[in-house]
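For reference, the structure I am asking about is given below.
On to subunit A.
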Amino acid sequence: MLSIIVILPFISALFLGILYLSNPTKKRYKLYTLIGSGVPTVIAFISFGLFFKLFNGAPSLHEDLFNWIAIGDFEIPVAFTLDRLSSIMLVFISGIGALIHIYATGYMRDEEGYGKFFSYFNFFMGAMFLLILANNPIMMFIGWELVGLASYLLIGFYHQDHDNITAANKAFILNRVGDFGFIMGIALLFISLEGTAFTFDAIALNIHNIDLQTLTWIGILLFIGAMGKSAQIPLYVWLPDAMAGPTPVSALIHAATMVTAGVYMVARYSFLYVEIPQVGLFIAYIGAFSALFAAIIATYQSDIKKILAYSTMSQLGYMFIAVGLGAYSSGVFHVFTHAFFKALLFMGAGAVIIALHHEQNIFKMGGLKKQLPLVYVTMFVATLAISGIAPFAGFFSKDAILASAFASEHYLIWGIGSFTAFLTAFYMFRLLFTVFIAPASSENKLHSLPKSMTWPLVVLAIGSATAGFLGRNEAYGGENWMGHFLALPDMVIHLSHKSEYLLGGLNMLLGLSGMFLAYKMFAIKSEAPQERHFFNRLVINKFYVDTLYTRIFVQPLLLLSHLIANVIDPKLFDGIITTLSQGYLLVGRQFSRLQSGKVRLYAIQILVGISLMSYYMLFKLGVLG
Partner candidate 1 sequence: MLELSLFFILALFTLGGSITMVVSFQPLFSAFGFLIAMLGLAGLFALLNNQFLALAQIMVSVGAVVILSMLTIMTVNAQVQNLPKEPHKFIWLILSSFLVAPITVLIYTQLNTLPATLKGAETITAKVIGNALFTDWVFPFEIVSILLLTAMVGAIVIGRKHLLDTKACS
Partner candidate 2 sequence: MSTAAILIAVVSFVLAALLALLTIPVLVWLERRIASLIQDRLGPNRTNIFGFRLGGVVQSFADVVKLLLKEEYYPSHIKMGRWLFMLAPVITFSAALLAFMVIPFADTLVIEGEALRLQALPVSFGILWYLAIGAIGVLGVIFGGWLSHNKYALLGAARAGSMVISYELPLGLSVITFVMTYNTLDFNAMVQYQSGTFLGFLPAWGIIVQPLAGIILIISLFAETNRNPFTVAEGESEIVAGYMTEHTAMKFAMYFMGEYVAMNTASAVIITMLFGGYQLPYLSTETLTTHFTTFALAIMIVLPIFLTLFIRWMRKNNSVRKSVSSDGGRAFETKVLTVALITFGLVVEMLLLYLAFFAEEPLANALTIALFQLLVFVVKLMAFNIFFIIIRWTVPRFRYDQVQRLGWHYLLPLSLLNILVTALIIVGVGS
């Protein structure tokens, strides 16, 4: 069953790809739709079935296919494991994935390369399933790389535009930086384990054999991989640019699933990070700063998708705060809830974009409340959820994270997190009010939305509203079902219900004040941010990070390459080689006189050798004395 989940999307991707390549211009809308969205839907149902198997008490499911690599004792099996962590991931990825596929059938309907899109999309699904179902780091790494590849292909989907190619390349290259750390971490882990079996279970058993320093390095290196994939400081710059892809791609890959792979990975290695809390703290600080940083930038953005991208980054920061502090199930819970409302936000944004004929600047929108009521309502639900307004999903997960931060007495992190929550509410409502309530800057005739684009919004809106109840604390009348189900090595929180209420109330207050501020500033009349003063300019230009990267990394590298290409290579290396080759040439010319082209002389040359050998052999035989 597990292998079917992994293989089926690949097969359909291959089939769609071949079908598409056989005749790229032909419209096979129904066929592509049937296969492209049917396969994820089927898989979603299978996933639910498997999930309920675990829900009913099965510890985990294994499936061994074959041995991929066997060198001596070293074996890499191709095997899949479905434990509780991965089953949660599987369920929401396949479920939301299926919804987004259905949504994409509407969104992409009129695009060139409809079949190609679904081929890539299904390919991504397969890669993602491989990542989460892998039972060893190597297989996980393969999935990790394949989702990176799918992401690259989908970001550059509109490859006619050069900027999109640049964005795709940027994502790919920055991910390579992270992946380098990741693979180094795996390698170090493998070396340190000294040849014991290399599956997650076995590693978890043998993790105590590794000394602390090595373990620290492994943790840091693996986290570098997570940084790249999950867009944390300093490897985040690709994520806003990745919005160049079609909106369903942003919804699925760059909001709900792939970017959370880093969080999933850290949770997967929780047995490792439990041993090294100082690295966890580092992760948490990185996450906190990423959250704050992205939230600040988001407040001054005007592109609807970029705002959502920065918001994604900010939410990922929350998740890293959680997993860094050891509240793994809180982190995964936030991944879970975030998937719902962020996918919903993106899909809503996509609906708006489609309705406005591919207009992405929020300050050119406005007053869409009347025209797109369903989108408005669903997005409102999602915004409430992300802003942490009870009882929507985001409230519970975010509250759990902030409570953990508070309880672990890292007040700085807690402070940043709370402030970010306020900012989150502010910029999200800024988006919502600007788009839907503020007066329209110009009258547009709206593009009609197909059914397939609207009802997934409703499904997700229900999810956004209710998903939080799965992880309610005792304080809110729940029993933290999610945390118990996941059974990860969480930190233990000692907080009284009173203080939990206090913290929750504070969060609500921050969210509501952000909402109020946004209403004041943007609901009546909205205007695009101007570069008025220093801070303003700094934020609008995203703290000049891109420029900084260009200055620090790109330009010195170019300079160095220039130096090597124009000075060192031709003068030093080529000089030596040219001198040598000239010498060989001179010698070769002399010897080439032997090559007369006359076969008879060659034969004589051979014969002289044979003749001498014959003399020698005759001497050895004793015929000639």
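With respect to how the candidates were assembled, all candidates are chains of the complex that A comes from, given by their letters.
The rule is short, and it goes like this: a residue touches a chain if its C-beta (ideal position, glycine included) is under 8 Å from a C-beta of that chain, and two chains touch if they have at least 3 such contacts; residues count from 1.
Quick caveat, the model's predicted, so the values are computed rather than measured.
Checked against 1 or 2, the single candidate touching subunit A in this complex is 1. In the complex of the two chains, the subunit A residues touching candidate 1 come out as 604, 607-608, 610-611, 614-615, 617-618, 621, 623.
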